[in-house]
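Here we show just some of the chains, and they stay where they sit in the whole.
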Amino acid sequence: MEERSLRLITTSPLEALARTVEALLVVASAPLSLDDLAAAADDDAVRIEAALRLVGERYSEGRSGIVLEHVAGGYALRASREAARACARLFERPVQRSLSQAALETLAIVAYLGPCTRPEITRIRGVAAEATVANLLERGLIAEAGRDDGPGGAIRYRVTPLFERVFGLGSLAELPRLDDLGDDIEQIRERLHVVAEQRGA
Amino acid sequence: MRVSELELDLEAFEGPLDLLLTLVLKEEIDLVEIDVAGIVVAFIESMLGRSGAEDGAGDCDLGESDLEACGEFLVLVSALLELKARLLFDDEAAELAELEPEEAVEELARRLAAYRRMKEAAAWLTSRLEQEQDRFFRLGPAPLRPSIERPIDPHDPAVLAAAMRALATPPKTVSLAHMSLRYPPLEQFVGRFRSLLAKRSRFDFESELGDLSRVEQAVAFLALLELGRLGEIAISQAAPFAPIRVERRTRERSPAWKSARSA
């Protein structure tokens, strides 16, 4: 029960250090090494290790829903195994099974115009495309397809087989026709750019 | 001194400040032609002149009444500047032009109020941010979170086609983006269209584009809007994507306001 008595001495510097380590771990989005923790807490590694032992006792399976884990890259907090099912429900919950307007427009551009870069998507939609492209990549609806004009060019994106499944398409040739917008893809592309510039500021 | 009686001698207007404001609000004088900096200079000169006359010295200590005048002047001149900035937006000018002077005053006050409130809200956010500087939280996903697989509902491919058509639809109103434009000068095209219209009463916009780059085309289009705003041309289009027809408009532009007093 050593850690219990330590908890009572709230003025103990080690206890304060343990709280600092907890705080650092809850903010981190990747495991933190001993060096990271020592540098941030402005304390030496030996004391950090002692503080980590305190934290590890407090945040352990069965005692807490938050568990300290020592992994390859260092230390990180995770959910307890006891709560695994609840966590699975949290993430499996269909947050958004449908696609946002931003996602649909971006997908349409990539599907119809063929592999294109983020700057081009940005230009046509008139709004920064980082978040939308990242989201579609994460959901597996688009994938990287080389770079524009050799090395150093912007990454190009294409739609994936998952995209075809979601939209019930045997192939991209089955996309609804856009004859009203132009004779071929290049003409449509040109027109989108013109309209985008009109939309301007 | 009374700020409203401040005598102005500007290029486009001569007379007291309150008359200028009235004429501006009644849309009888184009604010775009008014040199607001000139008004400020006139005010400062009049203040300096007064303080010099009163105590005989060149220093300009402000009395209480002068301070009040300064305050009033600031309110009025900032209202003018605000209005002038807003008039650069075509649709707003059109909206204001339809209003009666009393309504215009109310509209201006309403807009100033809306902006003032947002400024205050921004100040509140600033102080809030200041207070919250020591609240740290994780921005990315948790390091050891369960891997996720998010299912996606089936979608009709028609929505993709609809999205493309929408992206290919020109916007309804085009803002005059010349404020932040870093392209070939608008004046170049304004001049070109003016000389064209001196020879012909109408032309099709597309036929004048020739081998211009897209950016130049966009600027040419803005020049067209500028001429429209100035009332020099009428622009028409039979249908979306039909040729844009440009026609010379004959209109007696009121001469620059020189003798307001006699009006």
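Letters A and B mark the chains in the order given here, with residues in each chain numbered from 1 onward.
Operating definition for what follows: contacts are C-beta pairs under 8 Å (C-beta built on N, C-alpha and C of every residue); 3 or more make two chains touch, one makes a residue touch a chain.
From a predicted model like this one, the values you see are computed outputs, not experimental measurements.
Student: Any idea how many of each chain the complete complex holds?
Tutor: Beyond the single copies shown, the full file gives A x2, B x1.
In this text, only the chains that are shown with their structure count from here on.
Student: Between subunit A and subunit B, what is the gap in Å from one C-alpha centre to the other?
Tutor: The computed centroid separation for subunit A versus subunit B comes out at 41 Å.
Student: Which residues of subunit B touch subunit A once you look at their complex with the stated criterion?
Tutor: Within the complex, subunit B touches subunit A at residues 136-146, 148-161, 163-171, 174-175, 177, 179-180, 214-215, 217-218, 221.
Student: Taking the touch rule as given, give the residues of subunit A at its contact with subunit B in the complex, in rising order.
Tutor: Its residues touching subunit B are 23, 26-31, 69, 71, 76-79, 84, 87-88, 91-92, 94-99, 101, 104-105, 107-109, 111-112, 124-125, 139, 141, 162, 166-169, 174-178, 180-181, 188, 191-201.
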